[in-house]
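What follows is a short report on a single structure.
Missing here: one protein chain of the complex. Every other protein chain is in place.
Naming follows writing order (A, B and C), and every chain is counted from residue 1.
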Amino acid sequence: AKSFEDVRCKCICPPYRNISGNVYNRNVTQKDCNCLHVVDPMPVPGHDVEAYCLLCECKYEERSSNTIKVTIIIYLGVVGALLLYMLFLLLVDPLIRKKDPYTQPLHNEEDSEEMRPRPEAAASRGNTVLERVEGAQQRWKKQVQEQRKTVFDRHKLLS
Amino acid sequence: AKSFEDVRCKCICPPYRNISGNVYNRNVTQKDCNCLHVVDPMPVPGHDVEAYCLLCECKYEERSSNTIKVTIIIYLGVVGALLLYMLFLLLVDPLIRKKDPYTQPLHNEEDSEEMRPRPEAAASRGNTVLERVEGAQQRWKKQVQEQRKTVFDRHKLLS
Amino acid sequence: MFRVLRTTRGGGMETDFERLHPRDSAEEDDDDEMVDIAGATLDFSSTDDVPPLGAGGLDDYFGSSSSSRAGVTGVTGMNGSAPKLVDPLDDPLPGVGTYEDFNTIDWVREKSRDRDRHREITKKSRQSTLALLRSVSDAFSGWLLMLLVGLMAGALAGGIDIAAHWLTDLKEGVCLVGFWFNHEHCCWTSNETTFQERDRCPQWQTWAQLISGQSQGAFAYIINYLMYLFWALIFSLLAVTLVRAFAPYACGSGIPEIKTILSGFIIRGYLGKWTLITKTITLVLAVSSGLSLGKEGPLVHVACCCANILCHLFTKYRKNEAKRREVLSAAAAVGVSVAFGAPIGGVLFSLEEVSYYFPLKTLWRSFFAALVAAFTLRSINPFGNSRLVLFYVEFHAPWHLVELAPFILLGIFGGLWGALFIRANIAWCRRRKTTRLGHYPVLEVLVVTAVTALIAFPNSYTRMSGAELISELFNDCSLLDSSQLCGYKQPSMNISDTGAGNSLADRPAGAGLYTALWQLALALIFKMSITVITFGMKVPSGLFIPSMAVGPSRAGCWVGWCSPGADCITPGLYAMVGAAACLGGVTRMTVSLVVIMFELTGGLEYIVPLMAATMTSKWVADAFGREGIYEAHIRLNGYPFLEAKEEFEHSSLAVDVMRPRRSDPPLAVLTQDSMTLGEVEALVESTHYSGFPVVVSQESQRLVGFVFRRDLLISIDNARKRQEGVVSASLVVFTEHAPAQAPEAPPFTVTDHTAMDITVDIFRKLGLRQCLVTHNGRLLGIITKKDILKHMAQIANRDPDSILFN
Partner (left out) sequence: MFRVLRTTRGGGMETDFERLHPRDSAEEDDDDEMVDIAGATLDFSSTDDVPPLGAGGLDDYFGSSSSSRAGVTGVTGMNGSAPKLVDPLDDPLPGVGTYEDFNTIDWVREKSRDRDRHREITKKSRQSTLALLRSVSDAFSGWLLMLLVGLMAGALAGGIDIAAHWLTDLKEGVCLVGFWFNHEHCCWTSNETTFQERDRCPQWQTWAQLISGQSQGAFAYIINYLMYLFWALIFSLLAVTLVRAFAPYACGSGIPEIKTILSGFIIRGYLGKWTLITKTITLVLAVSSGLSLGKEGPLVHVACCCANILCHLFTKYRKNEAKRREVLSAAAAVGVSVAFGAPIGGVLFSLEEVSYYFPLKTLWRSFFAALVAAFTLRSINPFGNSRLVLFYVEFHAPWHLVELAPFILLGIFGGLWGALFIRANIAWCRRRKTTRLGHYPVLEVLVVTAVTALIAFPNSYTRMSGAELISELFNDCSLLDSSQLCGYKQPSMNISDTGAGNSLADRPAGAGLYTALWQLALALIFKMSITVITFGMKVPSGLFIPSMAVGPSRAGCWVGWCSPGADCITPGLYAMVGAAACLGGVTRMTVSLVVIMFELTGGLEYIVPLMAATMTSKWVADAFGREGIYEAHIRLNGYPFLEAKEEFEHSSLAVDVMRPRRSDPPLAVLTQDSMTLGEVEALVESTHYSGFPVVVSQESQRLVGFVFRRDLLISIDNARKRQEGVVSASLVVFTEHAPAQAPEAPPFTVTDHTAMDITVDIFRKLGLRQCLVTHNGRLLGIITKKDILKHMAQIANRDPDSILFN
């Protein structure tokens, strides 16, 4: 979308005598946004122009089509990324993490506050960045699980 | 002031071409308050009327001259009454109240809170309405004296 | 915490406490003298009518006859079934639970008293239909009161507007078709007005015309000048004389005092009927005399007087200081609402600037009252243009982001001016307070009026009233305007402009404009200096209008000089922003100021410029001194006001502030059940404290409660008078109150190591009057509001003895 498409002057002229209502739309500067400049094939003879123009309402409007474009694309991107990550968590992750399948049900069974933090602490003491990210992810997953249990299953909050 | 004088439609027309600015003032209803009705000797020829009228600004205004009259008269009345009362207090009252001139200076000397209320109490226990009013007036005078001392002489408050 | 005086030995004795009574009964709960005449029957005899209740004989009789809604004396311990029968709506022991003049109320006690009363009404409402009706009417009495306050304040404001307008124009001339018309209304229907001189019509005669028949020329000018001076002097003389004669409390702006009153201080008569009448009358005179003062601040005082007087109609508010202050908070909003035609701004002003205790209920009610008042004022229509204020404007000009820089500059100027003004005015007021200058208030007013009138008349911008000046400056020069400030050369119109409306573009400044700007600059300097000495004189004087007038004058000059060529600049907008900046610098209002200006213009677009200027102004002004003009005046007068905006920074502890200090003698305490009446009286006589803690015994110092001196005196006196067998050797027993009579506020305690910032917070939020200090459960000392204020003054290197009141 080119820049000149981002402004418009829209004049709405209601029915007048035998002329039906009309919408005029032109790309002019704010200064020129008035009936005389925008209503181009003037439907009335010269002496009626004033009266006709008084009825018309002209509005100068601006937009940024780039903002719209960027917003929509970012939005779609984020939705897509989230969907992919969700699929990853649902399908791929369990396959990778088969090594410690026993902690999962245990945490599902009891969620006493004292029992939870141990893996977090272990993770946060990891040395490489990767391990830390890993740890953070684990912790986050625990948190979400907890939240899901609170909100969706036990209806303790937010119901 | 008659009622029809309480509305006006005032049109201010700025200079236009060779016609100097003008103020038009007519007593019409709100509905008719527009350039076409108010600007009576139209200074421009027919085809220019629209353009001229567009420049004019017409305002419909209402007032209540009775409200104004009543307000001013009440105001003057109150001011007059206050002035008279003040004169009375200054000139006549001391003459009437010569019988107990000794309490006055005493109260001026000391204004301990315990000493003051005795006359009030005596007054408020008066039997006739007149005596009560008298007592109230006395009490009020004491209060004002107190206030005057606080504000004007000792500058304790409101300075 | 309650007490019962239990006599152990017989024998009557005359005491000298009797003299306390009449005054107490008269001043029981009215801020004014109006009720006294009607209420004179409410004396002690009423308590005699209460029949002896319960089976406890003398003790119980004494207990019940003095058990009361005011909650001073209760009955022993927990077996409080007998006093339950006493109707708490009956007249309480008069004077108990009330306060002396220039004292601070105890918010907790007042509020709990109100809740108690409410509970009683609710309980009763289940019993009979009449009581139910009464409870409903009680619940709606708050709204009714608000309605009445709104109506009364709106009507008064309308009257003040009309009268002030008329009196102001009276300085200039008189209307022949009806002396009660002001200049504008005189020419209302006239067709003789012209485009250039819109105000001139044959019906309106200047004094020169009337006296000499000439309307032009030097002679006419001199006559007009002299008449202007004459009327100004007459008006100001009248104003100051009336204030002096009838209500000295009516002078000044009133806002500092109302702030203090709302925080719990008591100034009897400050919001009374005479103050109202005098303030209303003299305000008009003072404004009309041409002094550099406005009617906006005093209108707040007027509205509060209305509210206070109307409070007397409703028991709920008459008898409760805390409830009444809720109404007064709303009344402050009403005052601003009618002063500026800004109901929302008024509510925010009350919330931000004036009020101390502002619960949500009050928010809603003050909004209602402010709207009613604005509606009333509009229906009175004092200006004949359906606007509530003279300087209402409706802008639609856009502004550019670049213009924020000048707006911020205006803010800096406003802040500087505000700081300067506060310093100068406070210095002047201090001089007036302490030197011989203050001994001639009438002369001072007359001299200032004369100087003002002499200087003001030649300059058309000072000759007009402040509000008119602001209105003129706010005006967005359109083609329709004939003002000198809009003296651009008139362009020739072409037909293509019809659609786009009138534009200011490409109109070079005319010669008249420069003259106008010179005049404006002189007016600015004059206004700035004269306002400093005017504010604080002994006439009703508001500060809003003069402060606001300084701003646009400055802005006007600035715009005029610096950029006569720039097309897109809207002088009116600059004037408005300048007004906001100056007002902000002087009063340190923020949100409320922006909202008031927003309501004056009705355009959301200008909020950002206004806010930029106000914020800059406040910051700049704060750099020179944290206090706004009202706080400065509060401090100057030494009112007991605990500012809610400032944080307590110092790291002192409660033990550092409390009394007794280390070197002082120990705290005067009463013991629970081991002191005789004579000992109690001796203790009370020998000290001047306003209250005494009660402990279990002198040895253990374990706190039981707190007794107010006033309540104690009244109760002792009552016991002496009413009861047989009370002698000096009688034992005085203080007991915990029974559950049914809960109104007494509990003694608040903090531990000795509590940081003072927390203590100050507690004082502010709960509205305490005093707080006891304990250590491990033992009583150590007491902290009063005055102690805190003194401590704060000490920290700020000020004289702690400047705090005068409790």
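In the analysis below, a contact is a pair of C-beta atoms (placed from the backbone, for glycine too) under 8 Å apart; a residue touches a chain by one contact, two chains touch by 3 or more.
Note that the structure is a prediction, hence the values are computed from the model and not measured.
**Student:** For the chain not shown, which residue from C:Val594, C:Leu642 or C:Ile788 touches it across the whole complex?
**Tutor:** Reading the full complex, the residue touching the unseen chain is C:Val594.
**Student:** Could you tell which one of B:Cys35, B:Leu55, B:Val144 or B:Leu158 touches the chain left off the display?
**Tutor:** Final answer for the missing-chain contact: B:Cys35.
**Student:** Tell me where the left-out chain touches chain A, residue by residue.
**Tutor:** 1, 5, 8, 12-17, 20-25, 27, 51, 54-55, 57, 59, 61-65, 67-69, 71-75, 78-79, 82-83, 86, 89-90, 113-114, 116-118, 120-122, 124-125, 132-133, 135-136, 139-140, 143-144, 147-148, 150-153, 155-159
**Student:** Where does chain C touch the missing chain, residue by residue?
**Tutor:** Interface residues of chain C facing the absent chain: 1, 108, 111-112, 115-116, 118-119, 122, 343-344, 347, 351-352, 359-361, 363-364, 367-368, 371, 375, 590-591, 594-595, 598-599, 602-604, 607-608, 611, 615, 644-645, 647-651, 653, 696, 700, 702-705, 736-737, 739-740, 742, 745-747, 749-751, 753-755, 757-758, 761-762, 765-766, 774, 776-779.
Operating definition for what follows: only the chains that are shown with their structure count from here on.
**Student:** I'd like to verify one number: the distance from the centre of chain A to the centre of chain C, where each centre is the average of its C-alpha atoms, in whole angstrom.
**Tutor:** That pair's centroid distance is 50 Å.
**Student:** Between chain A and chain B, what distance separates the C-alpha centroids? Give it in angstrom.
**Tutor:** For chain A versus chain B, the centre distance works out to 60 Å.
**Student:** If you average the CA atoms of chain B and of chain C, how far apart do the two points sit, in angstrom?
**Tutor:** Here chain B and chain C have centroids separated by 21 Å.
**Student:** Out of chain A, which residues touch more than one other chain, so two or more?
**Tutor:** If we look for residues of chain A contacting two or more partner chains, we find 50.
**Student:** Out of chain C, which residues touch more than one other chain, so two or more?
**Tutor:** Residues 498.
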